[in-house]
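Take a look at the structure below.
Removed from the display is one protein chain of the complex; every other protein chain stays in position.
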Amino acid sequence: MKFGILILEGPYQHQAGDSAYNFAEAAVAKGHAISGLFFYCDGVQNATTYMTPPQDDRHISKRWAEFIAKHGVDAVVCIAASKKRGITDANLIKGARIAGLGQLTELGIESDRLIAFGD
Amino acid sequence: MAGEDLNEEERSEEDKKKFLFLMRKAPYGSIYPQGGLEVILIMAAYDQTISVLFADDGVFCLKKGQETAGIHVKDFSSAFKVLESYGVEHLYVDKTSLEERGMKPEDLLTGVEVVSSDEMSGFLSGQDVILPF
Amino acid sequence: MGTIDMAGKKLEVDEDGYLTNLDDWSREVAGEMAKGEGVEMTEAHWEVVDFLRQYYDEYKIAPMIRILTKEIGKKLGKEKGNTKYLYELYPGGPAKQACKIAGLPKPTGCV
Partner (left out) sequence: MLFTVNKSPLTSDNLKTCLRFAKKGNSVLLYEDGVYGAIPGTKVESVVKEALKSIEVFALKEDLKARGFGEVIDGVKLVDYAGFVGLVEEHNVCPWL
């Protein structure tokens, strides 16, 4: 199956981003394809390289970047939400792209399931 | 102004999906309802079937007379009035949620269909994508 | 960042020429912005600007193109309710150019 995943919450504040990641990993492990990740609202903060958590905590943006690279997943970060929060190509994780909400619509159309994580 | 660069080509029927926006959060306390509204306004440029259900505190989004100048936040409630012209198929409000909040349909800033959760259960199951805001 | 000179007063605009402060808008400012865009404002141009401002005032959003043409057709006559007509008036596009001159916020480029 093709799973689309929508992430609506920022890193470290709520569990949503962690749940989304765990779900995505489990889906891939079961042989499913991730048709795309879409980061929206505060969720766009998951995709900034401007985070340096302590070494004994998870590095949320690095974890996403590795996931994207390893599985060749399309990751879209909402342009309007990014502009509001100071996320640009300069501080965007590798493998992600900044684009519009139309991409979320496309993801909904393409995916067998689109599941949202937020708070 | 979404859709300017979009080809108005019709999508084939199998590409057409049923999207439901499930609005359950109050306005201003968080970005969620505004975020949902923005997705609806963009999605309207695509040839999809869109419905919106307001339940729980989401019904507060439709309260008439929102004035946000005092909190220095943009009032986005007016934009809910365009949904019908944007081709949103159904605007539903959950009856119980409305009643629990002491509100009546005439307190709402746009015309909606007031429905019971029983009526909605089957409708929810028939959706392809449900987006919570 | 740039500025528009209005009778000695400098109004701030962003890198794409949109007003930074929407309250700075006036018909004179619109005329000045149009000049900068190479658009000569006629009655027909003002009709669109007025429509956009009314729509924004009521709904706090700019209409998407399909709605814009539909509503303009309803309000100003069927022959005007199409994209071709709007592009003839505003070759830079109804969203990018007409909204800018009408003093609406810059579209976020969300499609």
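The chains carry the letters A, B and C, assigned in the order they are written, with residues numbered from 1 in each.
In this section, a contact is a pair of C-beta atoms (placed from the backbone, for glycine too) under 8 Å apart; a residue touches a chain by one contact, two chains touch by 3 or more.
Computed from a predicted structure; not experimentally measured.
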For the full complex, can you list every visible chain touched by the one that's not shown? A, B
Contact with the hidden chain, among A:K62, A:K83 or A:R113, goes to A:R113
Which chain B residues would touch the chain omitted from the figure, given the whole complex? 22, 24, 55-56, 96-97, 117-118, 120-122, 124-125, 127-128, 130-132
Name every residue on chain A in touch with the hidden partner chain. 1, 3, 8, 15-16, 19, 22-23, 25-27, 29-30, 32, 113-119
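What we mean here is this: only the chains that are shown with their structure count from here on.
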Determine the centre-to-centre distance between chain B and chain C, using the mean Cα coordinates as centres, and give it in whole Å. 27
Between chain A and chain B, the Cα-mean centres are separated in Å by 24
How far is the middle of chain A from the middle of chain C, if each middle is the mean of its Cα atoms, in Å? 35
Mind pulling the residue numbers of chain B that touch at least two other chains? 2, 6, 38, 42, 45
Check each residue of chain C and list the ones that touch at least two other chains. 110-111
Chain A to chain C touching residues, read off their complex: 78-80, 83, 100-102
Note which residues of chain C are touching chain B in the complex, please. 58-68, 70-71, 93-96, 99, 107, 110-111
Interface residues, chain C side, partner chain A - complex: 108-111
